[in-house]
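Encoded as structure tokens, the structure appears first; notes follow it.
FYI, not all chains are in this one, though none of them got moved.
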């Protein structure tokens, strides 16, 4: 009988920050098992992107720039690594030449992760990957609530005639009943559209839409308190598209939209999920070739770490 | 007899965003005619720049990064392309070796645009180009009000002994009576100066100066409401120097000054011009070689689009 191991990130006092393995937070790379509670997993897809590519390098770069993260969340008091067994469980071997097959590969991969009762925290990849993840999640958890941070609603019926693309996952998720409309919140939406009523479709499914303009110049802590109240105890998935943030904070992305959230608001959103029944999360759309200072990956690594910290089982100081 | 055509931007569902023509918003490139209402025009000047060059590539790059813009302004409800006939009318063939001749070429070019009753929305280029544009505007509209967003007052009497440079256009415009001092507002001014009373000259001409510090940490919607009130119904020109924004939001510029406006404030300023009698506008001082992520051009393209949306003739949802 295997005993649960509380894996620790490799310390900067054991190996300089700029060396060591390229896993998330320099955690051990571990195979799936029932003894693991949380797994960071990479999904290196960018063939569903409509503008700038590069998100295929998201998992590699975000892991790389996670190397500065130390175990304790001093700001919030969270102590994840003594609360849960957490490791890096590697990448999904997607088929970069065929989007349809890639979507199937991802779903099967997450079926397997979830069969081991491991909570997946996903390092994208473009936003198309959220659909197969939600398909797998749905099989285990039923329709879930979603905290969806994004510049775009991603509820297009199709893009260039295709049902699967990085602008359609939430349309499909709603249609397939994977998510519970009344427990879906989309935060940060903005920008131009093909339709003057771009966000009505989500709203018609019961979702709450918080446009970026509603967020400007203020703390989102009150908003998150409201959302926590309304979203209740059911399972909740976090899907954080880095383009929800303003390009000043996250320049390295494929479809940048101006006027977005600040990184402080991004942190408040994820920290504000504490108390919800988070059963998984993803961080998508970081495009390293456009992230010259590498700080978009630093932001992404931090947001993934904050998702870890709000898992229900995490102890706080 | 030609009928007015409501040109539409090329959709991402007809041609991928990363392809197609390099015109603004992938609009048709159209010759000047009386049937056109609005023309996007490039003025690729940077020989009046005192520090980093590169604004000569502004028209090319801003047009390129405008490719993500879709026709409807979901945030404000504006529907410009079904309200007006809008096209890209190309670049002014400036003489890059001779600033004096360039200034003349620009004025003549705008005389011709205005003779066709086309509203020019100008893609700069450094700020020296605003002087000849205002000279042409003045011939048609008389002295105009100006919403001038900038880090600098641009009211130097001369630079290195020269009367024409990117730091002098508003000095000349005031002196020549092109603009109506009491209807001029300069927003975002800041930074160091050769004179402790750097902004008094504008104020002495009747202009309102809103220093950057007055804008920090808050919405500019109330300010714009005040300005709309005071500026009245006369013709108003918008001149937006991208360095009015903080370099975090617009790193790709020639004379960056810290402590500037946020992009959210920039959007509020332009959106706040709705209801004024806007008769033209420019967006200047984007320097692509310093805009590594290309997001300064994305910001610029959006601000130009928002200028389009506040033209008096535009319908709203």
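Each chain gets a letter, A and B, in the order it is written, and its residues are counted from 1.
The rule is simple: a contact is a pair of C-beta atoms (placed from the backbone, for glycine too) under 8 Å apart; a residue touches a chain by one contact, two chains touch by 3 or more.
This is a predicted model, so every value here is computed, not measured.
Assuming 2 chains are placed, give the number of copies in the entire complex as this structure defines it.
Total copy number for the complex in this file: 6.
Here, only the chains that are shown with their structure count from here on.
Roughly how many whole angstrom separate the Cα centroids of chain A and chain B?
That gives a centre separation of 38 Å.
Mind pulling up the chain A residues that touch chain B in the complex?
Checking each residue of chain A against chain B gives 50-52, 159-161, 189-199, 211-213, 216-217, 246-248, 251-252, 255-259, 290-292.
Given the complex with chain A, which residues does chain B contribute to the contact?
11-13, 16-18, 67-75, 77, 79, 217-219, 246, 248-249, 262-264, 267, 292-295, 298-299, 302, 305, 317
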